[in-house]
Structures are given as C-alpha cells and as structure tokens.
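For this view, one protein chain was removed and the others were kept in their places.
Each chain gets a letter, A, B and C, in the order it is written, and its residues are counted from 1.
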Amino acid sequence: MMLAESEITPELLSHHNLTEEEYQRIVQVLRRQPNLTELGIFSVMWSEHCSYKSSKVHLKRLPTTGQRVLQGPGENAGIIDIGGDYAIAFKIESHNHPSFIEPYQGAATGVGGILRDIFTMGARPIAAMNSLRFGPLDQVKNRSIMEGVVAGIAGYGNCFGVPTIGGEVVFEESYSSNPLVNAFALGLFRKDQIFYGKAVGVGNPVIYVGSKTGRDGIHGATMASAEFDEESESKRPNVQVGDPFLEKLLLEACLEAMKTGAVVGIQDMGAAGLTCSTCEMGGRAGTGIEIDLQFVPQRETGMTPYEIMLSESQERMLLVAEKGREEEVFQVFRKWEVDAVTIGHVTADGLLRVKDHGKLAAEIPNAALTDEAPVYQRPLQRPVESHRSPEPRRTARSQLACGAVLRKFLSSPNLASKEWVYRQYDHMVRTNTVQLPGGDAAVIRIKGTDKALAISLDGNGRYCRRHPRRGAQIAVAECCRNLVCAGALPLAATNCLNFGNPQKPEILWQFSEVIDGMAEACRVFETPVTGGNVSLYNETLGEGIYPTPVIGIVGLIEPITRTTRCWFPADGQIVALLGQVTRPSSEYLEALSQAFVAFAADMESPKDAYTLWANRLPCPPLDLHQERGVQNACLEGIRNGLIRAAHDCSDGGLAVALAEMSFSSFRAPRHGARLQVPAGEFPTEAMFGEYQSRILVTLDETDCRAVQQIASRHGVEWLRLGTVGGDRLIVEDRGSVLIDEPVAELESIWSSSLGQYFQR
Amino acid sequence: MKARVFVNLKKSVLDPQGKTIHHSLQSLGYRSVNDVRQGKFFEISLDPTLSADQARAEIEKMAKSVLTNPVIEEFRYELEAVEAHP
Amino acid sequence: MKARVFVNLKKSVLDPQGKTIHHSLQSLGYRSVNDVRQGKFFEISLDPTLSADQARAEIEKMAKSVLTNPVIEEFRYELEAVEAHP
Partner (left out) sequence: MKFGVLMFPGSNCEHDAYHMVSKVLHRPVEFIWHATKDLKGCDAIVVPGGFSYGDYLRTGAIARFSPVMEAVREFAATGGLVIGICNGFQILLESGLLPGAMLRNNGLKYVCRHVYVRVETGDTPFTGLAQPGRVLQIPIGHMEGNYFADEATLAQLERNRQIVFRYCSEDGQITEAANPNGSLANIAGICNLQRNVLGMMPHPERASEALLGSDDGLVVFQSMVQSLELLTTRS
C-alpha cells in the first residue's frame, strides 16, 4: 500500500534477530511486506525480552492467584491486598546486559525502570532492593563492575528518594562476564487508586510525558535477547543515561495528575519505548492507537520514525486522558516543569497507526505485536551427567578445626557483611525503615497503620546448577524463612529468572525444572507469583551463567511490635534450634566430607575458599512440608511473643548462623554464647553443612516449654542448644570443644572483608 | 610535563546535568544560552623525563582504559597547553 | 558562539577525587603520573548574535554567580576556542 518498500534482506532480518519464519509470519499478518519501521517494531515486540516467546509456555505453570491478589502477571506490576484500605505493587526486573557494558548507568537505569513500573500503577514507591551477581573480586574488572553497579543503584535511588533497604550479593566465576543486576521495587497505594496500562475510550487523547526522545538504546530489547560476543563490545550499543531528578519530577507529576481524575490509563516506556507502550496499552484495552511522531518531544534532530519508535530514552510515560480534560493534566505537568504533549488518540480499529507529519509510517494490528506474538515450545533436554566412576564409599573425616574454618568462611565475600554495599544506599529516606539492612529481611512500616512489610530476595545459582528444581524450591523456602524470621507471614512473590541461551535444550530444561520447583514451593507456602521478569541469553562467548532464579517475597507483620530481629537480644536468653539438626542423607554428608578434604588444601590460599568449597557441594535435600512446619512453628512462637530473636540457617550452615547472631547491630552490642551441639562423628559437617529447614531462635527460659509445645504441634524437632552470655562463641559436643572464638574477632573479620577489596 | 584530559558524554548521549543547568540558567534570565553540556577534566602531571611521544601514548592509554567509558564518553587532551589533540 | 568554562577546586582545597584517580592510575601501572587534579567544564552555546564583549560579560556573570562557588572553586574560560582567559 502506501509504504515505501525497502529491500528486506537476510542480513537485515538477522540484524533484527528475526528468523525467516518469523518474517513470513509478519508478511502474513500485514498481508504485505513491512517497511523498515514496521520491521523494527516487530523485531522489538517479538524479541525474547518483550514477547517471552521461549518462556511463556513454562511461566504458565506458576501459581498466580490467591485471595489477596488484586493483579497478577500481565500488568506493569502485580498488586496485593494488605488489608485495610491499602494495597502494594511490586516487581523485580533485570538489567544485566546494560550493567555489563556501562555498570553505573546500566544499574541506574535498571532502578529507574522498575520504579516507573511501580508508579505507573498509581503506587508511590516506598522501597527498593536489588539482587546482584558478580565474578570473584580478586579480578580488577569484577571489582570495577561491582563498584559501578552499586554506585549506579545508589545514585539513582538516593536521588529519587526511595530507600534501598536490602538485597543480596553473590560472587561466582560464572558471573565474571555476565554480572546480574536484578532490581526490585515496591509501592504503596489505596485500593481505590490503582491505575492500569489500558488505552480505553475511543477518541481519548494519548499524551506523552517526561524526557525528550533521543537515539538512546535503540535495540535495547533485542540486545537483551542475544548473546554477547566479541563483536558486541565494538558494536557499542547506545547505552541510556538515567536522569533520576527528572524521574522524581515525573513521579510527583504522575501521581498528582492521577488525582485529578482525568487520567484513564498510563504506562511507562521501558524496553522498546514508544512502540511497546502504545501497542500494549491498545492491546490490553482491545483498542487502537494513532500517533503522529511530529509531536513527540525530541532531543536530537533528524530522527527517523524507526528511531523514534524504537528509542529507549528513559524517564518517559504514555498516558491516556479523558477527552476534554487534557488541560487538567497539562497543568500538573507544567507545575513540575515536565513535558506533556498530546501525540495522538485512541481509535476503535485495534491498529497501531504511526504517522510522521501526517504521512503514514507504520500500521500494524496491536494484537499481532502483543498477544499474537510468536510463542515457542522449544525442545528441552536433561543434560547427561558426566558420570564419575563410582568411587568407593570413603567418608574421609576431615581433621580441620572448626574455629579455623569459621574464620576462613566469614572472610568470604559471599558470607561476609555486605555493609560496604548498603552504606552507599539511602536506606532511611521516607522514615519507614524499621529493620536496617543486615537482618534476614528488610522491614518497613506502613504509616497510619499497625502493619509492616517484610521483604526478602533470594537466589542460589549454585544449588540450581546441581538440581534446578530443588534449587528453586530452596530459593522460595529460604526467602519465606527470612520473612518468618522477621515475624512476617509471607504473602506473595515476584521473580527474575536469569538463564543462558534457551535455544540450547539443556538450558531450557533447567528453566523448565526451575519453574516446576518454584511453582510447587509457591503452592506450599501459599505465595502466588504476581509477576516478574525473564532474562535469557546470559552468555558470553558460549559460556552461560549458573541458572539463577531470583525470588522476591513480601510478607506482612501485624502488629508491628511483633517485628523480630536476628541478633542475640540479651545475656541469659536460651538458644534453640527449630528443625532437624544433623541427620542428613548420607550422600550429602559424603559430599560435605569430600569438600572439606579439598578445602584443607585451599585453606591457606588467598582465594575465597568458602566459595570453592561450596561449589563442590550438591544441592542439599529439602522437604517442603517439613520446611513449612518449621516456619509455621517459628511464626507462631513469634506472634505469641515467645520467640525473641530468630535467624535462618543457610549459607555457611549452623556455625555461620550462630556467629551472625552473636554480632553487634545498631544499638545492640555483641553477645557470646555457650552452646552444646550433638555433632556426632562429623563435627565440621554438622557445623557447616547447609541443611535446609532450620531456624535458630532465642527465648526466655520460662518460655521454653511453650515453644517446645508449639514445635511438637507442628511436627517439628526442637533442640535446646545453650545460653547467651560472655564474649566468646563456644560450641561444644559432650565436653569436646568444637568452636571457642572471641566474638569481637569473628565480627571484625566478617565486617571488614568485603570493604578490603575496595581499599585504595 | 602537564596534560589535560577533557572527558564529555558523546553527543548522542543524554546529559541530564547540562540539561538541568541550561534550564536553570534560562529561568535565571540568561536568555542568550542555547545549550549547556557538562564534562570533566583531569589535570595530570607527568614525569618530566618523558618524551612528548611517550607522554601522548601514556595519556591516550589511560584516557581510553581508565578515565572514560568509551561506550558513552569521548575525550580529547592537551599536552603542556601547547599542543591540542582532537 | 561557544564558550568553555573550566571550574576547579582552589589549590588550597583538597581534591580527594583527583587523589583517588591518581592512586588507581598508579596501581594500574601508570608510574609516570605524578599528580592528578579533577575539575569540570561547561560547554555553553551562546546566541550567535552576541558580540564577543557581550558574550564575555554574560559568561563571567554566570560563572561567578551560578557555575562556581567562590568559597571553594575558581574558574577560567575560553570563547570560541580562540581566546583564553586566566
């Protein structure tokens, strides 16, 4: 028809990451050849990043409904009812590739993007968190990536005015050229203030607000859907620069504009910018959108329709207002000195129609770009395990002193305090932060109520690599356990699935297994998944990352006075363990022992011996129902006011968890303890094995019976370990001393280790 | 020997600082300002025994690998305030 | 017309940023670097109809009152890359 035909060559298609079949499908949908602009639009909307074409069939297996779920996956963020008048919106997003290319700006714009996902729904962001993966810090390059990423997260979040209250940082070789930067945000609103990304009301004006459009990040979405190779560094894709100040103005202006009642739909422009926001808003409402690019505010001259439609300039939103009430919207944006321009209107024909100075530049059915985008059932295959010749069962007993191992472990960046990171984040702005970073879960209060929210992010690539299904279950279990330790009932989850190339059947198998594990665990813990993000093609030169699902779960504390911390609260408190102590599968025990034999050799090396050790371990066993019992018992003990402190045992096992409990925290001094642990024949294994479903608690002597009763009602084992007091951490087994270390020294190793890598 | 390395964001990259400063200069009445871009510079004292060629090589190397991220930034430098390089 | 305003910390004020960069250059093996000071600059496009004198007056005014804090900073500027002012 009207559009100039451009030559569609195989090179052009491959440049757009489109296959020949996909191209044929485009021709079929349009009943003609696309022009270049249309090809670009299809390529971003049909990219893995926007279409979820490889993952969609699997994601369907996640549980997404529940009593509290007001909005499940599909919108910009999921929404959960927290009771009273309030609801929360939260989500996690990856910004892995951009953060590798430009750590500061990549991470900063990742934070910016997830914040927009939240406030586009009408919620004011009240908390941010992040889950990070880097290569080992003895490499300069990894240090500089980490330094840039952390500064970028801080630079954006601090300026925007959202507290960054927690997260996780993991170091492992497989992330050396594929760092992971997953950003989480949570917003609060009243239930009657929710906005959706729907272009409803034929004739309603479509309004562009925020930053001007430049040639930034064109093809960002396709970049996030392709592997890295040597060439991509030279391709130097145009990385976006974030403007947190403008985002802050945009936030205030959007929330104020929403209050006028003149806004009927709104969506942020994230990946694939104007293209994605227009066709998705139309797609959700079953309407069409017609825009004219001449009205789009532009930062650069001579931009083509292709460039304008695909630009990923940050800090922009698209909103649909009620016809005739535009001026109310404009007035708000003028007050905040943010651009707002009508660029088109809602139509009835279901088409995305793009004009440029009146001339047709693209015309595509919205549905073809969204719901009807290709979906693949790609082949998957369980990888053949490299069969080791069955070694004779020799459970070599390590001769290591537990105290020395503990010191070594505590100095590992994976176990050491992450204070170097969170010091750089404003974690107190908005004056809601009840639990400062450093605890098991982050806790923020909801002003004007008796409620608080607890949030935790967890992932464990190293378990998932060994056993994707169980690894994912453990991630969910640990996340919920962290919340329970803070006194919260887990409510709902979001997730970010970081994987390699899904076109490799082994990788897709991992993905599928992770989904099943996560689904099963989320059912057991009654934490429906309300949204999330999938990041595939995390590979550089064919080297994939560990399969790394990151789960974020939000829990509710009510009343707020039941918030529990994970440090020894006072001398004289009884320390006890909820959950199985040491009766592991013999397979796991054997692996622990063998890992310790190797560890003895690594002990003196300057490398991170814990990480080498942990990488030799299989994924520990987990019984979801047992785990749920432990968590229920703990929560009941907390809610009844019996359990005074609770800490989950995870990485580094019992000994590391005990050490962490003995350390000081804000306004709480450190405490020693004298404890008895029946370690049997394998003391190191008992001290450091990463058995699941265990929570350390402290309580008053007089409450022991009551807690024991709760435990047995839940079918959970309970073991009294000893008493808080003194300034040493002492662990004994029937008279023989396993650990006897001054807490101050342990704490100093633990708290200074990470920062030392960055000392100038 | 002294070198000055000037680093700025590439033309196509958004410069939020420059933009904001421009905006405020305008609202303060500096109407003749059409655009502002912000950059940074490094004044580097070099070992005086270096030859000009050595100095140039050193400066280029450090500018490329340490002082800038070539994905978003570009640089130029001057040596001894006599020569200028694009 | 284009102006470049260079702003740096006064000599009497410690420049931790420069010091840090100096340090990391050294640890990366750039042994010939004796000192680094960091500053910033503004590239300002001015209304082309301004005379050089007007431009100078404008730039000096905005540099003094907006672009620098005289308690800690000093500036110099260039006009059109031809003239330089101390």
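Following the convention adopted for this analysis, a residue touches a chain if its C-beta (ideal position, glycine included) is under 8 Å from a C-beta of that chain, and two chains touch if they have at least 3 such contacts.
Here the structure is a predicted model, which means the values were calculated and not measured.
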Among B:Thr20, B:Ser45 or B:Asn69, which residue is in touch with the absent chain?
B:Thr20
Residue of A:Lys212, A:His427, A:Lys504 or A:Arg562 touching the missing chain in the full complex
A:His427
Hey, which of A:Arg32, A:Arg61 or A:Lys447 is the one touching the hidden chain?
A:Lys447
Just name the one of A:Gly187, A:Pro244 or A:Gly653 that touches the chain not displayed here.
A:Pro244
In the full complex, which bits of chain B touch the chain not displayed? Write them out.
16-17, 20-21, 24, 28, 38
Which positions on chain C touch the chain that was left off?
9, 12-14, 16-17, 20, 66-67, 69, 71-72
Where chain A meets the left-out chain, the residues are 151, 154-155, 158-161, 243-246, 248-249, 336-337, 422-434, 436, 445, 447, 560, 666-667
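Everything below uses one rule, namely that only the chains that are shown with their structure count from here on.
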Computed distance of Cα centres, chain C from chain B, in Å:
10
Indicate the whole-number Å distance between the mean C-alpha point of chain A and the mean C-alpha point of chain C.
41
Return the distance between the CA-based centres of chain A and chain B, expressed in whole Å.
37
So which bits of chain A are touching at least two other chains?
none
Multi-chain contacts in chain C, i.e. residues touching at least two other chains, fall at 24, 28
Please name which positions on chain C make contact with chain B in the complex.
6, 8, 18, 21, 24-25, 28, 30-47, 50, 54-55, 58, 61-62, 66-67
Spell out the residues on chain A that touch chain B in their complex, using ranges where they run on.
101-102, 105, 211, 214-216, 236-243, 245-246, 299-300, 313-314, 337
As the complex stands, chain B meets chain A at residues 9, 12-16, 19-20, 23, 69-72
